[in-house]
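With one protein chain removed, the remaining protein chains of the complex are shown where they sit.
As written, the chain order gives the labels A and B, with residue 1 at the start of each chain.
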Amino acid sequence: MSASRVWAAAALVALAVVPWLLARHQLSLLTDLLIAGLFAMSLDLIMGYTGMVSFGHAAYFGLGAYASALVLLHWAQPVPVALLAGALLAGVVAVPVGWFSTRATGIYFAMLTLAFAQFLYTVAYKWRDLTGGSDGIAGVPKTLLFWGGPSVAAPRAFYFLVAACVVLSFVLCRAVVGSPFGRALQAIRENERRFTSLGRDPRPFKLGVFVIAAVFAGLAGALFAPFRGFASPEVMFWVFSGQGLMMVIMGGIGTLVGPILGAMLFILIQEILSSYTEHWMIFTGVVFVLIVIFLPGGLVGTARRFGVIR
Amino acid sequence: MKRREFLKLSATGAVGASMLTIPPRSWAQGPIKIGMPAALSGSNAQYGIQAKRAAELFAKDVKGKGILGRPVEFVFEDTGGDPATAVRKAQKLVEKDGVKFLTGVALSSEALAVSAKCPEWKVIFMSTINGAGSLTTKSFHRYFFRVNTSGPMGARAVSLYLAEAPMKRFFALGSDYAWGRDSVASFTSQITAVKKEVVGTDFSPVGTKDFASYIAKIRQSKAEGVYLVLAGQDATIYLRQAHQFGLNREVKPIMEILELENMKAVGDPMVGAIGSSRYPFTLDTPKNREFVKRFHELHGMYPDMFDGETYEGLEWLAQVITKVGTDDVEKVIDAWEESTYEGLEGQFLMRKCDHQAVQPGFAVECVKDPKYPHPVPKILATYPGDKVTPKCRTEEFS
Partner (left out) sequence: MANVLEQLLNALALAGLLFLVSAGLSLVFGILRVVNFAHGVFYMLGAYLGFTAVALSGWFWPALIVVPPVVGTVGALLESSTLRFIYRRPPIYQLLLTFGLALILEESIRVLYGPTAKGVDPPALLQGAVNLGGLLYPRYRLFLVVLSCTVAIAVWLFLSRTRAGLVIRAVAQNSEMADCLGADVARVRTLVFGAACALAGLGGVAAAPMTTAYLGMGISVIVEAFVVVVIGGLGSIVGSMAGSLIVGAAQTWGAFYLPETAMVIVYAVMGAVLVFRPWGLFGEEE
């Protein structure tokens, strides 16, 4: 078996076994980390593989969360239905947003994604009847795995649902990135002018990956709502998008698995530091600045550089 | 060789993971733990910090004797004012630290999210800051208790005062989120019920830093008073800018919450503003004077509204636990319902139907007092609890 297959198998085993090794609150934290990891990985699709920096990715997480919350609270459907609803809503909204935004590049693209995300945030904030307004939707239940099936309310059960979704998403993203579509994306990232000069139009590719990334972000949000039991506008705010960018860089841009680890690192640092001092933001900022300057490849990139992994 | 490598990796992983396991604590006795997932950083930090200050004073006051002879332990966590973080921290407090009581949550949005999980966790959520009416109406559940004056109650106190005041025309300016909208609606319905007029209503986005346009509209409306339901910092900015436009002389600022934080930040331009205070520290009772003195000794400043309300909540909770002889959550809930408490502000009654503490409401005015380094609230009127508390599970008043 090649080294990366060994790592993959080890990770799968660890994921499967860990619920019986961890205390309850640690399992909750791990579930949280996996959801954030899925969000960061989806961002890596556009950021790492296509070279597009989005300031508005949190909006899709939020859309997924709200759709999931409403489906679970008002129609009491099994959780996978809510997940599908969340992913779909995020994807559908990403189409027009992506179409407009990809007309621009670089910082202008980023600003357009920010503008649309803030617009969606404002809608969520003000449409009180549907979204609960600034208070959000609370009391979202964890329902069943499928109609007539077992409940996923138990921490271990829900953890497995999340882990399964993350693993599945990872496999799908890998497939996307390795496909001809994915290679085209990387060509666009490397040199968009040359791509165009070869007679190909980058825009359908950029739009495509934008929507795919949104779908996975929406899935993460749809998992978040029943896990935390609520959806609120804060999860759509641009600060959360910025944190996503930080997670991707910390983990390793353009590696898919890196951002998952980066998300975990980011949240763990905050969790640990904030229990010691109110001023944990300073330390988080310093750690982040150091990583940006000295370890630009993030966790995975640095590991590769030092030959720890391929 | 590859298989051995693989087995070694898995074994290492399993050993490593098992070292993270901490067996859950299951002591029958031991300290009484109160978790405080408060906003200690970010733009709403001033509210979480007030809860923390109150807890610190309370911890000092019960040092040595504790509750039921057991020491009291506060576990603070910083939520940054974000509901998702608040739920995460609260879950950690419940699952890792084993707290049975959660309090000190600063924002209503955080409170709604955290409180919704409390029936699942079987812990008590004690609100000492959160004003949202829905916490005791639509979102009410057995494990929720509200010790503080709610937003509707504050609005009621103001309306009762204004019903007697000579002013007849009001403009309402609220921050565009749940509290602002609900409070303005509540005020509008109450003030029109006493045959007065609301000549204009506006909602400014949270975080507005230039109120010039609103000030222009308020002036044009020829209102005599402007009912303000603005988020803390927005209120500070509005008051200063209105002062610069000379508006405060023409249109009296009436605030649903008249906070010390605003008075310290705005200073003299705020003198003359009236409104309601959830806990005015200038209250002249022996118990309160004592409290203010102890607070000032420990913290070097005077207690603001949430300092006082949080302290009252903690003291009351301690009394209930002492009375029932255990910190078992279900027994505490039963004992707390319909119990009374002699607080800093007067007598409190915990209603069984919605777990809202019925308590006096205060109409206050911001005045200058040479004894203090900043303006302070002077009590204009006190209203008994049953007049300011809405009917059970509704937003209507009797």
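Observations on the structure shown:
Going forward, contacts are C-beta pairs under 8 Å (C-beta built on N, C-alpha and C of every residue); 3 or more make two chains touch, one makes a residue touch a chain.
This is a predicted model, so every value here is computed, not measured.
From the set B:Arg70, B:Arg142 or B:Lys217, the residue in touch with the chain omitted from the display is B:Lys217, counting the whole complex. Here the missing chain is touched by one residue of A:Leu130, A:Leu168, A:Leu268 or A:Val289, and it is A:Val289. Only one of the listed residues, B:Glu95, B:Asp176 or B:Glu256, touches the absent chain: B:Asp176. For chain B, the residues touching the chain absent from view are 41-43, 45-46, 49, 176, 202-205, 207-210, 212-214, 216-217, 220, 233, 236-237, 240-241, 244-246, 261, 264-267.
Think of the hidden chain as still there; on chain A it touches residues 47, 51, 53, 100, 103-108, 110-112, 114-116, 118-119, 122, 126, 238-239, 242, 245-246, 249, 253, 279, 281-282, 284-286, 288-289, 292-293, 296.
Here is the rule we go by: only the chains that are shown with their structure count from here on.
Look at where the CA atoms of chain A average out and do the same for chain B: the two points lie 34 Å apart. Residues 2, 5-6, 9-10, 13-14, 17-18, 20-24, 40-41, 77-78, 82-84, 87-88, 91-92, 94-96, 108-109, 112-113, 115-117, 120, 132, 134, 139, 176-178, 181, 206 of chain B touch chain A in their complex. Residues 1, 6, 9-10, 13-14, 17-18, 21-26, 28-29, 32, 125-126, 128, 133-136, 138-139, 224, 228-230, 232, 234-235, 271, 274-275, 278-281 of chain A touch chain B in their complex.
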